[in-house]
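Every protein chain except one is present and positioned as in the full complex.
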Amino acid sequence: MSFGFGKDFRVTLFGESHGKVVGAVVEGCPAGLQLTEGDIQQELDKRRPGQVLTTGRRERDLVRLLSGTVNGRTDGGPITMLVDNEDVDSSWYEKHRYIPRPGHADYTAFIKYHGFNDYRGGGFFSGRLTAGIVMGGAIAKKILATRGIKILTHVVQIGNIKVGTQIKDEQVEEFAYSSPVRCADRKKSALMVAELDRLAAEHDSTGGVIECRVLNLPVGIGEPIFDSMESVISHGIFSIPAVKAIEFGSGFRLSGMRGSEANDEFYVKEGRILTKTNNSGGILGGLTNGMPLVFRVGIKPTSSIGKPQQSVDLRTMKERELRVEGRHDPCIAVRAVPVIESMTSICITDLMVRVQMIPRTVGD
Amino acid sequence: MSFGFGKDFRVTLFGESHGKVVGAVVEGCPAGLQLTEGDIQQELDKRRPGQVLTTGRRERDLVRLLSGTVNGRTDGGPITMLVDNEDVDSSWYEKHRYIPRPGHADYTAFIKYHGFNDYRGGGFFSGRLTAGIVMGGAIAKKILATRGIKILTHVVQIGNIKVGTQIKDEQVEEFAYSSPVRCADRKKSALMVAELDRLAAEHDSTGGVIECRVLNLPVGIGEPIFDSMESVISHGIFSIPAVKAIEFGSGFRLSGMRGSEANDEFYVKEGRILTKTNNSGGILGGLTNGMPLVFRVGIKPTSSIGKPQQSVDLRTMKERELRVEGRHDPCIAVRAVPVIESMTSICITDLMVRVQMIPRTVGD
Amino acid sequence: MSFGFGKDFRVTLFGESHGKVVGAVVEGCPAGLQLTEGDIQQELDKRRPGQVLTTGRRERDLVRLLSGTVNGRTDGGPITMLVDNEDVDSSWYEKHRYIPRPGHADYTAFIKYHGFNDYRGGGFFSGRLTAGIVMGGAIAKKILATRGIKILTHVVQIGNIKVGTQIKDEQVEEFAYSSPVRCADRKKSALMVAELDRLAAEHDSTGGVIECRVLNLPVGIGEPIFDSMESVISHGIFSIPAVKAIEFGSGFRLSGMRGSEANDEFYVKEGRILTKTNNSGGILGGLTNGMPLVFRVGIKPTSSIGKPQQSVDLRTMKERELRVEGRHDPCIAVRAVPVIESMTSICITDLMVRVQMIPRTVGD
Partner (left out) sequence: MSFGFGKDFRVTLFGESHGKVVGAVVEGCPAGLQLTEGDIQQELDKRRPGQVLTTGRRERDLVRLLSGTVNGRTDGGPITMLVDNEDVDSSWYEKHRYIPRPGHADYTAFIKYHGFNDYRGGGFFSGRLTAGIVMGGAIAKKILATRGIKILTHVVQIGNIKVGTQIKDEQVEEFAYSSPVRCADRKKSALMVAELDRLAAEHDSTGGVIECRVLNLPVGIGEPIFDSMESVISHGIFSIPAVKAIEFGSGFRLSGMRGSEANDEFYVKEGRILTKTNNSGGILGGLTNGMPLVFRVGIKPTSSIGKPQQSVDLRTMKERELRVEGRHDPCIAVRAVPVIESMTSICITDLMVRVQMIPRTVGD
């Protein structure tokens, strides 16, 4: 059951890296929403492989919308979307089936499934499955847009190059996707590009940090205790391969602060209650407080690297050297940006549908 | 529904800070497990208020085990446990009902529930509800112990005092709970105690970082994509009040590392596959890999402080100064240690029951 | 997890027949609902043992409301309610622990739980657990009453005595609970009482049929395919011990009808769309159609009878004769009436909360 996420707005993923398709079924989308293949394609294009600085696999990722709409609007039923896997070559994996790649799920999946898992390109553990997250997120974003909610995401660190200053919302909105590394700070973006070129040349990789902000959220989204905003978002975000850390608001820095400094004091502006600071990242008691929801996600370096690494043959239990062939993204954080944006949209939509901030039909 | 956590081993919390009781119902515990009130009391005592350096509220927290056992063993049915709220004085909250405390859920809950929420001591948003987590965790720990699994947790940072070196497992096991601040590094523990005394005198507070390690886990726990080990644990941990950050293995440090350095290479030792490093924190592709599962949790400073703070009267929308009365824990991270340990136990038990690594009856 | 029912309005049962308590936790009740122990007690009294023609066990069943309200209104949190088991004598069960009673769960539970189940009075398989259903139903009924929805339930058959004609809604409402056998047809009620006296004298028992009608439902409750109104109600109703059959509207009679006769034709009355007949029992495509929702439930005879029966000693696998001691309800259908009413209320409330026909706060 772990291929589906969400309680009232639910995205179920399917497919394998080297199988026929990857896709998603979305349940719980309000009826009446205008939705075309173009809406989904637009989001899918943001994570498509084969762009600058990314993996050599060429996939067009043309979405097919198979169910859930009539006359250009959602009909209240499950929305099924998929893309074909077109550029698949499994020969390397056939040859190295029993030599798990360090950093990947190969070893753990082999044990869990007694060897019956799909070993080609990681099977359903592959980052390729995140295409389904983006498909579901495309719908979630359209729903949130009907409530004026925006999600801004960009890269704030690649390797040791960090965006030092707070970038304005408008700047993130405008520049994130025009940067080849999805970083809205143009100077740092250039440095990051150079760094990735260097790493690619060295057959190595690095990690990164992504910042996500959600604007215009109403107060009170999130459920007490086990479906706190942080719980639901972190659950979703850690489902994305390579994510290893998350912090909300001032995050780990809060551990070293004093309460008198960390508490966000309330004030009134134009009849609305706001806080002077936003150390809490827009969340109090697990519920949104009307301030921007802010979190940062730590991404590990791409595990597939050209350098030789130590592994073990699972049949003979002998140690073996392994060199992962092919071109791979030197920093997977770049392509994770739309995925994190999508996953966040799914989380918030689910919580809003649940508490009836989004009704079951939204058509005009 | 958000008061329950777990799919096959499920803990449902109930109660309010100033109501009659707090407690938990646990479903999915294997039948045949030896279980007494003493087993639960022992864990509850670790988080009881009224100990050194913590809140002034005096609660004995004597557990009553109301269902789920017969002849000293679990019977396969729901296990109901509760403690009475004995030392309750709601007068301050009656007086300040409409002035939300900064850092707390008061404001967001007021909006979400249209003022019908229990405003006394935070109602069910109170940290007091974590007593139920500890009750459920006491059972989970007993279950995990039948499989040889251990959970070690201690404080590695309070304010700006950080444990710099890696503390050995044995040391954590031996000293964590004998330290008044739950820190197994004895020197740092003493410094932390002094720091908390200072903060208490200044009516201020600070945050902290807790490290958790789970030893002796079999390979393959966790479910692909949406119930990855990181997803499930982070979901549970962020349900604990004051948690604002989590990182697994080398966490945010991974973002600055190279793949060739971050990947944990495999080797064979005594017929078992291990990794030379443990940057992944014992998790590959969301599944345990047999290495120690390691994560760190960032806790914000206690929100209740004696210093005056700015707030707003929710009836008049006028700004008001607020001073939270009474003695409060200067660093809530200290009492969060057994809660994090318990929540982690619940997460792992749920995932193991689900994949049948723990059978439905465990009696001998 | 099977001790909880409902997705958005959820009732979790706990307790054992001969344990300390039986009770329920209710999640998802809208905040702001006026609720006292008296509201729950009133419903519990309808199923209390120790009344005319029922089991000899004397239980006062005085409810204690332990959480979920503040100042007489629900606060949005879990509502915990329980009653003590006061009149418990387990000696018979200790003596016959390994001789399963025919018709009961003794044998199947012994196998399922490897003998660790509570064998005293059926443990959590006991009909006594339905007290928790009635507690949850008491809340559900109060919620439905805020929408003008009424549930009418009465006995239409005991043994071979059947209510032949359709009893008017008003008559059911007025007489069901004043009849000692919960039958609103006064003549048949008297015959049923006589029949039960006869059976009691013969140490035997019989079954019955209960009819349930839900009035004033809006159109469109129920969810397509797997949460059809029939699916959800039947799921809930079959969770009640001794239920073996259910039919909606004209039920099994429809199998022998023609489509031209069975289809309920539409017409308009005072601006509302109604159907001329109600063979569908108020449900079309799994959704309510605004007509009265009607179903009948078949209850098997009380399994505990004084007559000697054939069983097997589970230790020796030898056949043994068994005679269940004590006085038992000669027809359990009588006491099942408020349970079916309660369970139906829970089902409908859950479905209505889910589709936002009931908001998350209902206070005035």
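Here are a few things to note about the model shown:
Labels A, B and C are assigned to the chains in the order they are written; within every chain, residues are numbered from 1.
The rule we apply is simple: a residue touches a chain if its C-beta (ideal position, glycine included) is under 8 Å from a C-beta of that chain, and two chains touch if they have at least 3 such contacts.
Note that the structure is a prediction, hence the values are computed from the model and not measured.
The residue from C:Ala31, C:Leu44, C:Val63 or C:Leu129 that touches the chain not shown here is C:Leu129. Check C:Val25, C:Val134, C:Ala184 or C:Val243 against the missing chain and you find that the one touching it is C:Val243. In the complete complex, the hidden chain is touched by one of C:Gly38, C:Gly148, C:Pro224 or C:Gly326, namely C:Pro224. Although one chain is not drawn, its touching partners on chain A can still be listed: residues 1-4, 7-8, 10, 12-16, 19-23, 25, 27-28, 31-32, 66-68, 70, 73-80, 82, 112-114, 116-120, 123-124, 360-361, 363.
Although one chain is not displayed, chain B still touches it through residues 7-8, 76-77, 224, 354-356, 359-360.
On the side of chain C, the interface with the absent chain consists of residues 1-5, 7, 13, 100, 102-109, 111-112, 122, 124-125, 129, 157, 159-160, 199, 204-209, 219-220, 223-228, 230-232, 234-236, 238-239, 241, 243-252, 254-268, 271, 273, 275-276, 279-281, 284-289, 298-305, 307, 309-312, 314, 317-319, 333, 355, using the contact rule stated above.
As a working rule, only the chains that are shown with their structure count from here on.
In summary, the pair chain A and chain C forms a contact in which both copies contribute largely the same residue numbers, shared numbers making up over half of all those used.
On superposing C-alpha atoms, the copy chain A sits rotated by 180° relative to chain B, to the nearest 5.
Distance from the chain A centre to the chain B centre is 27 Å, each centre being the mean of its Cα atoms. Measuring from the averaged C-alpha position of chain A to that of chain C gives a distance of 46 Å. Multi-chain contact residues of chain B (touching two or more other chains): 1-4, 7, 13, 112, 124.
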